[in-house]
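Complex shown without one protein chain; remaining protein chains in place.
Moving on, here comes chain A:
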Amino acid sequence: MESPMHLRRPRPTSVALATLALPAALALTACGGSEETATDAGGGATVTIETARGPVEVPQDPERVLTFDIGVLDTIDTLGGEVAGVPEFALPDYLSAYDDAPIIGSLFEPDFEAVAEIDPDLIIVTGRSLEAMPDLEELAPTIDLSVDESDYLGSVERNVRSLAAVLGEEDAAEQALADLEAEVEETRAAGAEAGTGLIVMTSAGEVSAYGAGSRFGLVHDALGVEPAVDIDSATHGEPVSFEFVAEADPDWLFVVDRDVAIGETSGESAEQVLDNALVARTTAWSQDQVVQLDPLAWYIVSGGLTATRTMVSDVADGIAS
């Protein structure tokens, strides 16, 4: 007898399981690093790298790499590697070499046909594209290099080392990481002296605030700027009124203009949104201590090696002037 159950497709429990396993995997992830192993069954060399889900064995020096994350693309490009396709998005200038690369979907959703056509050897997903991982795994080895926002720099270092191991560019990676670390140290010293800071993002005329441990928490966490107010860490920030900004009264205001990041420059700029009598009450505004952060680097390419160095220098230059 045919029960209706037989007609149903199996439920995608693997997604749910993977999501459950994620925090555990993150907790297990130590610092970056890799060990090379001999060969896999197919005969190609493989390498074991750290990912957001723990160590994973992947093909070494793969011919065609795909990623849905511009930060990962940034790191690969910075290390001298290349990708075979990019998500549809207005790329920062230094990645303009990929302007005419094949489109493999959006930042969030793969175009599976386009991916299959490229027949990649390795696919890299992150937070925005994580949901597609189980489906992508059916097409090619897929790894998760999501950034843990509460340990942003740690995640960046892990990802840089892992990608370097895949590409065989360890020396360049170590050099770049050492430079980055020096810049962070230098900025942290200045940041700790700078006074209090508040990070806000403007989007379509509205304002949200971000604290330590959030996606923009680098300012407080690694660069030492004291938060003007404690804000629960929430990736998407907390919607706040201008009164909140006035009341927080930060010495420094760090601003991400989301509309610019996504190429929607038609509305009010962050500067116009914040130019009002309430924000004018803050020390930051009256002392002209408003730091415009590079929207692409902070909102879109964050996690990438070059973008991270831009982020650090944004803060360093901002509080130096």
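Please note the rule applied: contacts are C-beta pairs under 8 Å (C-beta built on N, C-alpha and C of every residue); 3 or more make two chains touch, one makes a residue touch a chain; residues count from 1.
Note that contacts and distances are computed from a predicted model.
UniProt lists the omitted chain of the complex under the protein name "Iron complex transport system permease protein" (options: "Dihydroorotase", "PDR/VanB family oxidoreductase", "Iron complex transport system permease protein" or "YIP1 family protein"). Within the full complex, the residue among A:44, A:80 or A:239 touching the omitted chain is A:239.
For chain A, the residues touching the absent chain in the complete assembly are 89, 203-207, 209, 229, 238-244, 246-247, 258-259, 262-267, 273, 276-278, 281.
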